[in-house]
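Following: one structure in structure tokens, then a few remarks.
Missing here is one protein chain; the remaining ones are kept as they sit in the complex.
Letters A and B mark the chains as written, and numbering starts fresh at 1 in each.
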Amino acid sequence: MKLKSLIRHETFLALMLVTALIVLAFQSDRFFTVSNLLNQGRLMTEVGLIAIAMTFVIATGGIDLSVGSILGLVAILTGVFWNNIGLPLPFAAIAAIFVGTMAGFGNGIIITRFGVPPLIATLATLALYRGLAEGISQARSVRGYPDWFYVLGQRDVLGVPTQLWILMAVAVIASVILAYTTWGRTVYAIGSNEVASRFSGLSVEKTKLALYTLSGFAASVAAVIFVSRVSTTRSDMGSGIELDAITAVVLGGTSIYGGRGTVLGTVIGLCLIQALKNGLSLAGVKGDGTIMLIGAVLILAILASNIFERSGTRN
Amino acid sequence: MSAAPYASLKGMSKSFGSVNVLKAVDFDVRPGEVHALLGENGAGKSTLIKMMSGLYKPDEGAFTVDGEEVNFNSTRDAAAKGIATVYQELLLFPELSVAENVFLGNYPRTSAGTIDWKTVREKTRDLLDQLDSPELDVDAKVLTLSVAQRQRVEIAKALGKKARILIMDEPTASLVESDVQRLMSVVRQLRDRGVGIVYVSHRMAEIFALADRVTVIRDGAHVATCDIGDVDEDDLVSMMVGRSIESLFPKQEANIGEPVLEVRNLHRGHLVRDISFTLRRGEILGIAGLVGSGRTELALTIFGMTPAREGEILIDGKLVAITSPTRARDLGIAYVPEDRGLQGLVKPMTIKQNVTMATMANVSSGIFLKAGEEARRALDAVRRLSIRCREIDQTVSELSGGNQQKVVIAKWLETVPKVLILDEPTRGVDVGAKAEIHSIMGELVKQGVAILMISSELPEVLGMSDRVLVMSGGQVTGEIDRADATPERVGAAMTAHRTKETAE
Partner (left out) sequence: MTVNQASIGATPSRSGFLRRIAVEYGQELIVFSAIIALFIVVSIVNPRFISANNLTTIFAGNAYIAVAAIGMSMVIITGHIDVSVGALIGVLATISGSLAVAGYPIWFAWLAPVLVGMAINSFIGILVAYARIPSIVVTLGAMSILRGGLISVTGGDWITDLPSGFMIAQKRFFDIPAPLIFMVVLTVLAALWMRHTPFGRSLYAIGGNKEAALATGIPIARRTVMVFAIHGAFAGLATILFATQLQVIQSTVPPNLELTIITASVIGGVSILGGTGTVIGSTMAAILFATIGSALIFVNVSAYWLRAVIGLLILATVLADMWRRRAKS
């Protein structure tokens, strides 16, 4: 029953994506070209990595609003560790990613040890981590990275943008983990009924702690890719990216209440949003119009799934 | 005193989906009487009182209050007609003061239209004094009060609304004996003032001490309404159950072996204090006690949900530290919890997924789940426990209560437990499934499993157990062998106090 309805949601979403692609292709002949589509994949990677981790978090019934701030913090730290402290760039990036992962671990501790609702906990760390980024950077940006660093964000491997390879690999692995492993099953069980999961001997706290840590890690990796793509670091990087990620996840059929969702859905949701953004801008709609559209799509998607759920089976 | 009924229900019926929970039930309450409403769990008592208090609408039937036919759309309508309810799970606002809780939704106003706090506090004081509760502070936040005190706040709330009918849903279920006596004197006092009281309870002693009339319902149907003087306890029990107790609990004899679980001087908070007992292979040890006596808390401590602070637990003679449910599971302890929907099942997931939930390691290669193995085990469990379902990929929320309970039991049998703790194993299941669960318990002890059974149904405890452990106030107040276990002896131990509670 449920599996079928899930498949239906993703099929429906995929159809929407195909329709959008066709319509947009007719709108502008620059849209449906290999180079444009690959470039869109490049632009989608950062939010994509975050959204895939977010899928797991939301599937447990949680949320992580601090990812944008972690991204900003890690971007700043990469620059500072390299430029101001003088670490070799690879080490600087790894150190920064480590700090960002610890920031996610911190979220997990606040949520699992102190019992703070994830929404509030990550709202607080959203302010804290962004504040740290601002304080450390003092509004200075770091530029002038060595050329090899841009391989990650601006070059291709085998004709495909480097970071798109990373995104695809992560998507495949994550999707297998969520669907076919005991860990994935645990994630769904926690999201459906946390208490019963605990009573079944599942390690609820450890799983949640791992997820928020992973979410921090994903945001950190996205940060390094981001820096490599735009060749600079600024403390406001990634601001608002949490909304884009959550929108993609929810649009992809993951229930905001937890217990349901797939990585495939999230990926389709991501593609749909990116296609709309790109297509609309090619058609002359400004970026701000697209932001509005995404907000509206988010509300409508949940409204639709609420109506769908209520008309379906009920406990 | 046979005054005309203030409220009377005729032919009330109600269905939820395809389940017919009330079938043309008649019921009435007169001013100044205590009318006990009796029935097993799931008999339809709570549905009936929810109709009277305006939470549910009947599908059929006529409801007359004060000579007028009424049709309640909300609790507010019921309150306007003088019907108030004190629910088992008290509906108070913990962060608000006692006085505010009493008058919320019903505030006296000043001439300016604002809340007249002075009157609110004075009237509350007055109502609480009427309930012999001068020690209750009207400004205290409700979250600082004990259960018994909260209950008195609820009653004051009903009186503040000038209730003519007060419905009390198992009011003594979570009270200690001294508070029960106090509550009963409050109820008598209200009756003498002309309030009609609907008293829902399982406890025969209270019913015979308080009630003027008693109505029994079973499986959603009205069985009888009689004056209390015309019946005795045996009559009421057989009306409630519909058959004699003996046939319900087919105790199967099993060989009782060596000790498997030994608990010594276990401590955890004020509801698990200095508890010692031994459980043997093939034995069913029943735990009796009132709600709030610490039975479930003891189970949760043994299961590692709330690990012990002091004391020892031995499994097969070896000292173990049970720090989490995961650890308990690995040590061969299984716990079928009290609240099936919340703690036992992940309802939106399938039968298959629920059955293997505690034993995912057995149906996986460490990381990846093996779909075939999982299905095989689930099918096996469905067959063995005769769980009635269409397919193992059906979500458990679609099953009946009894079959849901069997899924929870199946989940824990997958762990091949040495010790199976069953907390209210037959609550909210129908009579047929109840018998099946009892026969499963019989099978298990024959295989050498040791069972610890917590139950609020005394007949079940007496019928199934080899030995009965009685708890009160977080301590063991009696350990009685099957041969000596009579309702009187167990009941006396249930209300005994080993040490006096000092704080309230």
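Everything below uses one rule, namely that contacts are C-beta pairs under 8 Å (C-beta built on N, C-alpha and C of every residue); 3 or more make two chains touch, one makes a residue touch a chain.
Worth saying up front: this structure is predicted, and the values here are computed from it rather than measured.
Colleague: Omitted chain: which shown chains does it touch?
Modeller: A, B
Colleague: Which residue, A:M16, A:L43 or A:V116, contacts the hidden chain when the whole complex is considered?
Modeller: Only one of A:M16, A:L43 or A:V116 touches the chain omitted from view, namely A:V116.
Colleague: With the missing chain put back, one of A:T78, A:T125, A:S175 or A:S228 would touch it. Which one?
Modeller: A:T125
Colleague: Looking at B:L91, B:L319, B:I367 or B:V416, which residue reaches the missing chain?
Modeller: B:L91
Colleague: In the full complex, which bits of chain B touch the chain not displayed? Write them out.
Modeller: For chain B, the residues touching the absent chain are 55, 74-76, 79, 87, 91-96, 99-100, 104-105, 107, 113-115, 117-118, 121-122, 124-126, 135, 137-141, 143-144.
Colleague: Which parts of chain A face the unshown chain closely enough to count as touching?
Modeller: Here the touching residues of chain A are 63, 110, 114-117, 119-121, 123-132, 134-135, 137-139, 236, 239-240, 243, 246-247, 250, 256-257, 286, 288-296, 298-299, 302-303, 306.
Note that in this section only the chains that are shown with their structure count from here on.
Colleague: Taking each chain's centre as its mean C-alpha position, how far apart are chain A and chain B in Å?
Modeller: The separation of the two C-alpha centroids amounts to 45 Å.
Colleague: In the complex, go through chain B and note every residue touching chain A.
Modeller: Touching chain A from chain B are residues 305, 324-326, 328-329, 335, 337, 342-350, 353, 357-358, 360-361, 364, 367-369, 393-395, 397-398, 411.
Colleague: Which chain A residues qualify as touching chain B in the complex?
Modeller: Interface residues on the chain A side: 1-3, 180-183, 185-186, 188-189, 192-193, 195-203, 259-260, 313, 315.
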